[in-house]
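Heads up, this is only part of the complex; the chains shown haven't been moved.
By written order: A and B. Residues from 1 in each chain.
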């Protein structure tokens, strides 16, 4: 059990107010996902986002919140090398007594409601244009009932990864101020599991020749979504620094500046990299780069200097387009939203960078233990659960449904009934 | 006169900051209205929203604010059964002395500026594709000069509905923490009055056969608007709980969670209901359901437990699509935005549920008195005023104008001049 920091009223209202703003991160990502998909799937993409948000919130309130526990709440612990390690939370059922909980714990729980929804949204974007609404909702239920609560308990709820500091003197324990691990890496590895199981879109990798470019149907949604996401991420990172890094008020403006600089460095780097590789900058990869910069900042913004924030962003912006290409061309992974590279790899890089730049001794080791856990425990766990789910409730629609588009197939009508859409011969 | 609760600085800055966010509720509803209308009316719909926001703000500042009064301000009272009942406010003219007013009163007034704008926007959405800009602005002027100020004074300004508690021991008096009555029911009954008077769109109810489905022209606007509205509603409900429910800071995270859970329960229920009825979920009804869940939370979020919030949302999500169908098929009401069902009925349900779930004795009776007032006094009053308005300044454009679309008719140009739009034979 971690001792609870009593929050000042000013810190409490700041974090609470910022959480009201934080759903703009969700709105931004949902809009980006829609814009990167096909026009024939646009309504299904966004309706799925609403449904996933709903399922996550309900399932988390009924089941997940108990296992997530929270700082100061009870925890199922295991003694190992003579020390107690929190394994999963033992919070009250059905959010009982939330009113009477310490203010810090209340805010952590509120944050988790938003975090689980964003995490569950990421695989949905990667499965765009081919995954069924019900399967997407079921995947969200799996993440919000079990996988996210475990991960959140370990990291945010005073569980064993957070205890690495107290128990083993590894810095301050595994640090994740803004959800780089609990939200972005969790969502990214879930996206990887989903696209491995569901497979690529029809026509994406023809039997002969190169993979087909299937550009997103609306670049305005994608790039405007990036601007909205900035607002959400700023709120997320500053509030997270209050809750999870115990930052004093005077450290928060730098956290905000770092968030912006990380995104700025990343999009500048992606702009340059794609300009060099393709002769022209690529708008959708630049959006990926921008988001990867934000994701990186989720781990780093509260811990590094502005110069280091630019640097971590630059690295994210260089690596992201290369990873997107690698996944697509070398590994035949079809990830329309790029969540695996953006949120998965971007989050891992941020967590690593936080260890590199943090002054405390041992912090890098703590971060590496956390990263290993995410890749070695969380990824296989999600893969297994999604694989089982896919046996009962297949992710994919049938080929005919995919051909006519998810909107007609799943909703019976398109998103843009009055606009004339190009016939797409590659799908016929 | 209600005694004024002095607000702590922390509560003051929280509510003030949230009100800066609250216009996202207006932006979300405006975008939903536009998306649910035709492409040939899109610019007129949104320009009308700006104009209505402008007219509401100006008229409320010049006239309405005086009648709305506010907590602690003077009120014209009538003695009845030996007790004083506030009938309409007697605030200063032209916002005089706002700087020197108690902080609580300042924030109530600021809230009312946003509330009146959102209320006035709701009939505009229901009159989409056929109502004229000037008539829409005139309707907004009526609501913001007289009807909203009266309602707000009775409920938020310490008037007779708020006094039911002190004067008659009916719970805490009529409770409406987030504008379920003052904004949503008021807007919903105004929408009903307007569509009764203006009539349905041409071609909606042909002489023979069933009513014509006129799907909204952009599902992305509609569903993305729902996500934006969530942010606005969170801000609205939390700030309202501070101002009107006198909630301590520690009760606010639950209010936020309840807002989310109510929308979540509602959209899940509508998804299920439309899936069962039509074989596939209906995106635009799901958006209606989501919004109805938010509207329900405007009355309930600060008063109920999370489980009850899910329950009230589920009910809203089940009832809303049935009501939309009932209004359209059985009553031949053409309400493109669904505001009558979503905001009107959703708000009434929330107000009722607040009475059912509130622990204070007599609260249910207070809520029923308020509901009866909204239906028995406010609805006829709005109908009468709109009927008079329609005699002087008809709501509807002429049939030719409706055929070419509101953009060409009223603005001389379309919203999407470069995109090719399907010819719509049903209109020719």
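Following the convention adopted for this analysis, a residue touches a chain if its C-beta (ideal position, glycine included) is under 8 Å from a C-beta of that chain, and two chains touch if they have at least 3 such contacts.
Owing to the predicted nature of the structure, the values given are computational and were not obtained by experimental measurement.
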Field: Whole-complex copies, counting every chain including the 2 in place
entry: 3
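Everything that follows uses one rule, which is that only the chains that are shown with their structure count from here on.
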Field: Residues of chain A touching chain B in the complex
entry: 9-10, 12-13, 16-17, 19-21, 23-24, 26-27, 30-31, 34, 42-44, 46-47, 49-51, 53-55, 57-58, 61, 94-95, 98-100, 103, 106-107, 109-110, 113, 133, 218, 221, 407, 410-420
- prompt: Contact residues on chain B for chain A in the complex?
  reply: 8, 10-11, 13-14, 17-18, 21, 38-39, 215, 217-220, 223-224, 226-228, 230-231, 234-235, 238, 249-254, 256-257, 260-261, 263-265, 267-268, 271, 278-283, 286-287, 290, 305-307, 310, 416, 419-422, 424
